[in-house]
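With one protein chain removed, the remaining protein chains of the complex are shown where they sit.
Presenting chain A:
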Amino acid sequence: MTKSIRAASLRSTTAFAITLAGLGTVAAAEEITVVSGAVGNAIEEFDRIVAPWEERTGHTAVLVPMPASTTDQFGQYRLWLAAGNGDIDLYQTDVIWAPQLAEHFVDLSEAAADVIDDHFPSIIESQTVEGKLVAMPIYTDAPALYYRTDMLEKYGFDAPPETWEELTSMAQTIQEGERNDGNGEFWGFVFQGNSYEGLTCNALEWVKSYGGGQIVEADGTISINNEQAVAALEQAASWVGTIAPDGVVSYQEEEARGVWQTGNAAFMRNWPYAYSLGNGEDSAVAGLFDVTTLPTGGEGSAATLGGWNIAVSQYGDNIDIATDLAMYLASEEAQKMRALNSTNLPTIQSLYSDPEIAEQQPIIPRWEEVFLSAVPRPSAPTQEDYNEVSTAFFSAVHSVLTGEEDAATALEDLELDLEDILE
């Protein structure tokens, strides 16, 4: 934090010097503020990525870090935008926010006309609202099942689990074995069970892979109250306190990664960012793990479509410069850096066959197929009610995980709540 502020001020001094040197030829150096949630090493990473742009244009880009919880970020952004706040030029937006915030952002379709076809069409579509390109995709996200190759070998499994049942029994075996060997803090499986947006992603994967639909279908039908969904949630609830720690119901991404990266879990459900961090120097599991698609409940594997985009606020003072920075952040150059440094999955299709990426981050080319099984969260059919729908869903799932309610009752009540919210 302090480091980034110092770096930012240092840069603005340099930029100032450059401006003075080229007085008359270079336009005044502007400071463009970018607001984004900060997970892992996001702040250092940002400074590294914008450096070439700053050098080229003489302007500076400053990151305003926000809490990791996307729910908290969204609330704050919406308030700033509704108030016409001009302090922030660029917003890093979640894939699900486009329909809710569309009116506050600049239409980028003209600026992006030349590059738009390089991106995955489905991702561009998710950011287009009534013909307006609300945000440029900078990376996409789909979760993976992380597994310990050494543990699988030690306990005689030759492949990672394909179904949730297999995962449950394998996790059980490994956990018991490790505990008998004296590691009392070893757990079979960690995921994100806190009551927040991340639980909506986790639970949507369970429900969808059991054939239980996607909460609210594309045509607006509320589909969550069904037997498959009940079975999926019962399965998940059975993990808490057995193969997953009791505390998993308060874990977000970083807590799960904490248990995993200290070598205390056999399996983890997490986003690709944990791959390069897990292979970092301070990681106890470096070189000891691999990733695969999430298990299925019988109806195919499902991965919640995540991903981040960059949107230009129409209330900022330097819309043109901000748009330029946005286009740079979404460019092939920036996406490649992001892929190499932090295993962020590119949204530009050609990068999946890039030899350098394939060599340094072999996980990325394998990810292309995951997108084929990616499930969108129901933000399009629920529009401005999405947050309320998602909160009702993750609250219901959370109460099942903690054992306050049984799955059947929780989903029955949830259906009524959703009817109220959406009517």
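The rule we apply is simple: a contact is a pair of C-beta atoms (placed from the backbone, for glycine too) under 8 Å apart; a residue touches a chain by one contact, two chains touch by 3 or more; residues count from 1.
The rule is simple: contacts and distances are computed from a predicted model.
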{"item": "Protein name, per the UniProt record, of whichever chain is missing from view (\"Benzoyl-CoA reductase subunit A\", \"SpoVR family protein\", \"Trehalose/maltose transport system permease protein\" or \"ABC transporter\")", "value": "\"Trehalose/maltose transport system permease protein\""}
{"item": "Residue of A:Val249, A:Ile310, A:Leu329 or A:Leu414 in touch with the missing chain, whole complex considered", "value": "A:Val249"}
{"item": "Touch with the omitted chain, as defined above, among A:Asn41, A:Thr71, A:Thr173 or A:Asn226", "value": "A:Thr71"}
{"item": "Absent-chain interface as seen on chain A, which is shown", "value": "71-72, 74-76, 78-79, 82-84, 103, 185, 194-196, 245-251, 255, 258-259, 264, 384, 387-388, 391, 395, 398-399, 402-404, 420"}
